[in-house]
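One chain of protein is taken out of this complex; the other chains stay put.
Up next, chain A:
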């Protein structure tokens, strides 16, 4: 159920402004790929092109190819809604639906897919919450609002919501940036578990986090102010952190800029 993503020659624009330029890479199934780089280098923009969330912003568009096991996500007959059902996403700030209970939050995606039977929903809600390491904390208050949970719990609820629809890929856009260190650790443990079943792409500003959770790391940078972001290099995390091929990568990792 996990799939390989191949990106070639991808450019992303906001109106006339080019945000990322000419990105090509392959993301292997059942791996965690981390995107690192200074602010404004287009990591978040790029990750949002992978499930066609980028184009939701007025004026935004994408050139190039993103293939999921050979199928072009930007093909003319591809429905972006179907793409987003296949490729799940977790956002920077935990965003459970405030008007829904914990249960309904997890079930939201299934209900969109037309699952109505209570017993089916119950099973998936429990499985997803267990999968997100949250079940034991919330099993007695599934009917309570999701917004009453702590930030870390909310983020795990969002992960449960994302995996409830059994996506093939899970995109995480700085999932821990709004969380305290303990919650961050809980999410990182969860990522290690999830990678057995999903292809995971994670944007992070935390270098240690990238080193801890990812198998492969991609370093993004921009040539200068106002220039589009580019992929500098991608490789096994160990190698990127110990012996990167490009000097800028080494400088960034060592904290000499950015």
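General remarks:
By our rule, a contact is a pair of C-beta atoms (placed from the backbone, for glycine too) under 8 Å apart; a residue touches a chain by one contact, two chains touch by 3 or more; residues count from 1.
Here is the rule we use: contacts and distances are computed from a predicted model.
Chain not shown in the complex: UniProt lists it as "Phosphate transport system permease protein", one of "Cytochrome bc1 complex Rieske iron-sulfur subunit", "Intracellular proteinase inhibitor BsuPI domain-containing protein", "Phosphate transport system permease protein" or "Carbon-monoxide dehydrogenase small subunit". Within the set A:95, A:150, A:177 or A:206, the residue that contacts the chain not displayed is A:95. Per the touch definition above, the residue from A:112, A:192, A:223 or A:246 contacting the chain not shown is A:112.
Checked against the full complex, the one of A:36, A:134 or A:158 touching the unshown chain is A:158.
Against the chain not shown here, chain A presents residues 51, 53, 56, 58, 81-82, 84-86, 88-89, 91, 93, 95-101, 108-109, 112-113, 144-145, 147-148, 158, 161-162, 165.
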